[in-house]
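One protein chain is absent from this view; the other protein chains keep their places.
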């Protein structure tokens, strides 16, 4: 099986059309992809100085781009995640001054004094994450997913910190083993980028950082020709899901629900206003992140309510 | 057991300190409360003209105020919901022009043509809701809750359509049997209002209307003296929950998470920045509504991660 | 001329239908209205402890309600401001922790340490305001206006700190001598409330406080029968203006521009999409406040571009 990763120093900090592919994949192929953690695997101690390690814009390194043979503008790329393995015995989380959901940031600018930086290492063993050795709480189940996955826009190169219509840094825990991600193809080869593994994450990722891990994932790449998705979709056994990324957060929710309604109309024959009224009774929502350059919201339609005839 | 409801024509369309109590309750007392549906039980046909039935501000009639003996400013009122019974064999949902999550509204003003009005009746039987007789989908489990519950502010009278620090129209499905709601007391007697029963609701209540029902609920009222909650809290067997209501939606999420972090610090001894970092790993979020005068977000901390020692 | 004010201790902290009128005025009548400053005239020293003086919700006392004879739901109340006199030789501004445009607030909740409180007295003489005796800058012209003016909603009592469709705490410097304010009438007598005089204010009122003053104003009250305004309007020699108050700020701007476009269509015969396209070339906007419970935006159409034939 092809093992894909970037050379040290050659990871990507944007998702765009300007970087030469690091690998080529055929539709239908299953590959292994290796990723660094969001801090480039540079934190190995709670004493690490996070303000020195984060040297913007060189944060959240991505593996890629991966060129998918035959992909053209107007197609949809599918990524079926078979598994995600954690390749280190600990995860990292931290508090980053001027970043996070409950502090002033470069966008929500305030004159208040900053919060202090702080780093925690979270041991991982036996499919469990230990939050802290000082605080006696139950272990957190290991539920790995990719915080960042996306395809190149046509002319833009978008920071690996930013989610959007192209995917990107959505921090949606539904991008996990067992699920299939649908992404728009805007350029020849699609140019897929992946990274930002999380061993565990709360909805909203409120402090801005999950349990960050390097990963080795097994993915099956597919292509739906002449089929356009306006924003990322995820399908699981249980749910049809659409992801909206925008600010303010209600715009992210609007994008997600609009695309979910359109999906129900186009592929399942539920007239759009009926689908809208039905979603109001049965849909589920995950707040994926409330901290990134755009917020991400996942609208979910339980497949058990799809028409039976 | 005391049965509390308002006289016909005397329901309340605001939550405030200006209306005489319809009942007085002792702390510790269990009472039955009867509520009308959000349309005052006036819709009995899919042909109903919703644009005539909704005569603002006379929408979402509330039962109350209920005076709780001994409640004073600075206390917290608790409402433990024992059960909610549906008192009609159908629920109602509808599309209301210029109201909802995916259309122009009086706040998000647009020049686009309006969506059409539409009314559906949803039969309820055997603890199930039938969405439509035209669309063959699985029945929806009956999971009743109160869309609106709140206590009077000190000088404001807030529309029954608006959620806020006082509770109100939060449309949070966690306000359901088995859970206990904590509300601030701002005036003598607390002045509790309840209504807006929902038989089922999707997260976000995206079209603006759930499966609206009249109810008969059994509630146990309690009082925590000299204990202040800044925004509504809900406790279940599984979760500590805080509800933020604001616009834009990220401010609702910030309020909810801020209060959750403070709750963890004050009552469970987890220092606030540690609680913040922990929530980023394990919290859950429910988007309660994306359609009301303020949006409501529920931040949830799983009690299994509370300190064991 | 009738001189209208409230008894000490009887000022209003809400705009609503529940308080008995303090005066009755005939349409066409000119009256004098006296108002306290937003801090109830309680600050007379830079050493004042603002955190003790502000005892929510008892802030921003309003004069009123004033009953306008013959006003009924569906009419429009007009208030032509003849003059506003400052009745003290200084104004007050301050920094209030957790309130303002560049700090965490009760809505935009953050864990950062608060900003310190601070009070300044600004001497007023010869139609000029002296910002500070320590900082040598040019005097600021005295340009008094009412920060708060509004009419009672039908069932709500809205905090005097909140702007909205009823007017209220808009902090729009266009509510000044020479201009006429149009407000909706929702209840018999309209029930007009006025207060929150400002001697000077920057656009946006960024720290949350202007140069706060008590005032004596001369106003001519009028009534337009059977004429509905959805949100406050202001007319000057130069501009047609509409005020939107909402969060997020773009919603405030949408409300204001929507109403401006509708005004141009309804009363000046410019078809709405043409008016929309025209506003995109010639409109002006004032950001009135970025700090209150809702933000307020004034959309302005220069009357020199009204159709000449």
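So that you can tell them apart, the chains are marked A, B and C in the order they are listed, and the count of residues begins at 1 in each.
By our rule, contacts are C-beta pairs under 8 Å (C-beta built on N, C-alpha and C of every residue); 3 or more make two chains touch, one makes a residue touch a chain.
A quick note: this is a predicted structure, and the numbers were derived from the prediction, not measured.
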If the hidden chain were put back, which of C:25, C:243 or C:287 would touch it?
-> C:287
Any idea which of A:193, A:276 or A:305 touches the chain not displayed?
-> A:276
Check each of B:41, B:114 or B:180 against the chain that is not shown and name the one that touches it.
-> B:114
For chain A, which residues reach the chain that was dropped from this view?
-> 13-14, 16, 18, 57-58, 106-111, 153-159, 165, 230, 244, 246-248, 251, 254-255, 257-259, 261, 272-273, 276
Would you write out the residues of chain C that touch the absent chain, in ascending order?
-> 93-95, 100-102, 115-116, 118, 120, 122, 129, 131-132, 135-138, 140, 200-211, 247-250, 253-254, 257-258, 261, 270, 273-274, 276-287, 290, 295, 297, 299, 304-309
Touching residues (missing chain, whole complex) on chain B = 102-104, 108-115, 248
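Operating definition for what follows: only the chains that are shown with their structure count from here on.
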Which chain wins if you rank chains by how close their C-alpha centre is to the centre of all protein C-alpha atoms?
-> B
Touching two or more other chains - residues of chain B | 247-248, 254, 257-258, 261, 273, 276
